[in-house]
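The other protein chains are all here in position, but one chain of the complex has been omitted.
Every chain is named by a letter (A, B and C) in the order it is written, and numbering of its residues begins at 1.
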Amino acid sequence: MTVGIVLVSHSAQLAAGLAEVAAQMAPNVAICPAGGLEDGAIGTSFDLIAAAIERADTGDGAILLYDLGSGYLTAETAVEFLEDEQRARVVIVDAPFVLAAVSASIAANVGSDLRGVVDAALQARTANGPGGVRSVDELV
Amino acid sequence: MTVGIVLVSHSAQLAAGLAEVAAQMAPNVAICPAGGLEDGAIGTSFDLIAAAIERADTGDGAILLYDLGSGYLTAETAVEFLEDEQRARVVIVDAPFVLAAVSASIAANVGSDLRGVVDAALQARTANGPGGVRSVDELV
Amino acid sequence: MSEADRTSCDAAGVVAGIRAVAATIAEHKVELTRLDRDIGDGDHGENMARGFTAVLAKLDAGEPDTPSAVLKLVASTLISTVGGAAGPLYGTAFLRASTAVKEATTLDPQAIVTALTAGRDGVVARGKAELEDKTMVDALTPAVNAARAAADAGGDVAAVLRAAANDAAMGAAATIPLQARKGRASYLGARSIGHQDPGATSTAYLLEALAAVAEKAP
Partner (left out) sequence: MSEADRTSCDAAGVVAGIRAVAATIAEHKVELTRLDRDIGDGDHGENMARGFTAVLAKLDAGEPDTPSAVLKLVASTLISTVGGAAGPLYGTAFLRASTAVKEATTLDPQAIVTALTAGRDGVVARGKAELEDKTMVDALTPAVNAARAAADAGGDVAAVLRAAANDAAMGAAATIPLQARKGRASYLGARSIGHQDPGATSTAYLLEALAAVAEKAP
């Protein structure tokens, strides 16, 4: 079983690049970028998100991560349009986009269930970069 | 005066896509992607980061944001190689990559000084996505 | 409005209204984008124009024959094509409005109020904005309240939509001194003060177009 990951972004490049970085440590996971509009313009696309959910959810569920607020609105709308049965296993997670994508992909890659993958994404909220906060130390 | 932004990423696409999203709300800021290796492979490049710092810092300073831990190591090394005078106005900030890039770019765009831009990036650490945390509400 | 008098509005009347909205949005595209450039990402005009151009194409391909079906077509098209926050927000509004008038073959003034109320509630459910967060809700809520008052006072379709449009315009103007607390403009903090919200403005134009069409009905 593998939980899938949908990367909702305003930019096709951003979503594709993040998918490529996350895939490095999670080769067995469906990491599905849904970035930009269908013509490549900046924005979020309901149709691309819906298609990415179909690819990501192979029966074990999927999580959606998004880059910015309006991505959440489009993602939520796409999830609401799912059939009840599928909607029950598709979860939008509000967490730092890049780190959550990597962390959730790794969790999915080792076979975590939906809850485990959501938790991995949420951990990115409190994760610290290496070396702590140089900027604060120096400027305070 | 405008503080510049350097986006250190393991992926050229990710950095370029984030720069394009951040530029939407900050057309007057030097938002400089430094993603991937020089041949396009995944990784972080000291030389690309050093070059991006040169473009980003036009005298008013620059902040560096990075996607993942090893990006911090390369970014820090690049900053250490700067001349003392320039290094004093170049700051690495440990903050959620995407949201911090947007938030810091906006701050720079309205003319905030280095400290203001750093603070804007740091605010991304505690920012909440719209609608709060659907996943937690539903799964707990 | 076509095939109906001023006391009710059938599917063709709703289509006429939507076509007028599309024309208005096209006309104000540059202005809406300029407003969004001040406190957003500078795409609201393009987003709305893209959405309503797609709606026109859908209507040209075949007009649905109930008000509810027209509203649903608008909803799904906006959701798929707008590309910004306005897509899911207006899309949800039209979808809720469609559901709220599901059975009706014509919309009387009370049904118009029901549709507007459901639409506004849909925007709030989607975006979680409260009054004075400097969003389209600040145009929609006064519009709903004015429409209800007009309908309760016995106003016809045109009177109800005129009341809604007027108070939406006032609500949009009243966003100028507010600080944004939702959407991209909120990233600007206090710097969002002094600018009119693009979404509230497009809401006002949308209702103005509907009112104007209703007023021209025989």
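Note that a contact is a pair of C-beta atoms (placed from the backbone, for glycine too) under 8 Å apart; a residue touches a chain by one contact, two chains touch by 3 or more.
Please read all numbers here as calculations on a predicted model, not as lab measurements.
S.K.: Let's see if you follow the contact definition: name the visible chains touching the chain that is missing.
M.R.: A, B
S.K.: Specify the residue from the set B:V3, B:A16, B:V29 or B:I42 that touches the hidden chain.
M.R.: The one listed residue touching the chain not shown is B:I42.
S.K.: In the complete complex, which positions of chain A touch the hidden chain?
M.R.: Looking at chain A, the ones touching the missing chain are residues 24-25, 102-103, 106, 110, 130-131.
S.K.: For chain B, which residues reach the chain that was dropped from this view?
M.R.: 37, 41-47, 68-70, 73-74, 76-77
In this section, only the chains that are shown with their structure count from here on.
S.K.: With chain centres defined as C-alpha means, what is the inter-centre distance between chain A and chain C in Å?
M.R.: About 31 Å, centre to centre.
S.K.: I'd like the Å distance between the centres of chain A and chain B, where a centre is the mean of that chain's Cα atoms.
M.R.: That pair's centroid distance is 20 Å.
S.K.: Which residues does chain B have that touch at least 2 chains other than itself?
M.R.: Residues 24, 102, 130-131 of chain B touch two or more partner chains.
S.K.: Could you tell me which residues belong to chain C and also touch two or more other chains?
M.R.: In chain C, the residues touching two or more other chains are 41, 43, 127, 184.
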